[in-house]
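Quick notes on the structure that follows.
Moving on to chain A:
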Amino acid sequence: MQKEALIPVVGVVQKITQETPDVKTFRVVGPDGKNLFDHMPGQCAMLSVPGVSEAMISITSSPAQTDYMEFSIKKAGKLTGWLHEMEEGQEITIRGPYGNDFPVETELKGQDLLFIAGGIGVAPIHSVIDYCIDHREDYGRLQVVYGARTPKDLVFYDEMTGPWKNVPNMEVDLTIDREAEGWDGHVGFVPTYAAELKPSTSMKVLVCGPPIMIKFTLQGLKELGFKDTQIFTTMEMRMKCGVGKCGRCNIGNKYVCKDGPVFRFDELGELPPEY
Partner candidate 1 sequence: MPVTETKAFEPKIVAFCCNWCSYAGADLAGSNRSEYPSNIKIVRVPCSCRVNPMFILKAFQRGADGVIICGCHPGDCHYSTGNYFTRRRMALLFSMLNYLGVEKGRTRVEWVSASEGGRFSETMNDFASTIEKLGPNHRLEDLRCKQK
Partner candidate 2 sequence: MLSITEAKLYEAFAQLKKNGEAVYLPVDNTSGEADFAEWKEGTAISKQLKTVRSAKDFFFPQTENLMKFKVHGKKINVIDTREELSDFVIFGARACDVASFKLLDRAFIEEKPVDTYYENRREHGIVVSIACSKPAASCFCTVYDIDPTHPNADVDGYRVDDTFYLEAKTAKGEKLLKQIEPMMSESDDQCVKDQIATTEKILKNLPFANLDMSRFNGDNMMDIFNDPKWNSISETCLGCGACTFVCPTCQCYDIKELDTGDGIERFRCWDSCMYKDFTQMAAANPRPSQKERFRQRFMHKLVYYPKNYNVYGCVGCGRCVDKCPTHLHIVNVIKTLGEEGK
């Protein structure tokens, strides 16, 4: 992390990719063209445009990608709306990396992994999947269950149906909420689909998506026999400082920006349900 926790550095948005109608991926490098800082999968950074706003955004790209960082961002609020309007070459400010990461080097190493994501929730999960693909020999089977409202809203569709299909011992299952023209894949909500697939209960699960999806996914997994200690997720709260000092993103005695955003469900179970 930078020495001055609150003073951001300048980053240049080198490339903007339209992923879906309301999601764009922003590639950020330093003014010198080099990567700004290293991170681990699941970590976040504070992006801001002076005069607009500042927001915590999870890093989508793999840590193995050392040339740049990528952020897949859905147009939702003030800052994200502004980012969606801007052009390549625009400078933004950035500070981080913040928070903990998915325990890819410890608990998850050597394990079969099940990734369940919904909508833009795929952003932090993408970083982990990329990491696992980059260190393919360190992990067992990789299974991705990903869903969105419509086929058009599936972020990273090309990557999932292209390069990821060719990764050994990796499976990608896509679903959309409602029937759509030209879609011959699965139709149905992510939690139901994940349960239908009857994943092996020996897997470790990483879930990310809207709260309602997480809730039902968790229910389904538990019915299948998964334990809280096997399931990881990332949390989202209002944040200002990003370094555990401004005091608003706590869940009980834990700060999401510092002790999170990645939590194992048994850890969350011990905390007040204020999220």
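Candidates were picked such that all candidates are chains of the complex that A comes from, given by their letters.
The working rule: a residue touches a chain if its C-beta (ideal position, glycine included) is under 8 Å from a C-beta of that chain, and two chains touch if they have at least 3 such contacts; residues count from 1.
Predicted model, so just to flag it, every value in this text is computed and none were measured.
Visitor: Could you check which of 1 or 2 is in contact with chain A in this complex?
Guide: 2
Visitor: Going by the contact rule at the top, pick out the chain A residues touching candidate 2 in the complex.
Guide: Contact set of chain A toward candidate 2: 1, 3-10, 50-51, 54, 76-77, 87, 89-93, 236-238, 240-241, 243-253, 270, 272, 274-275.
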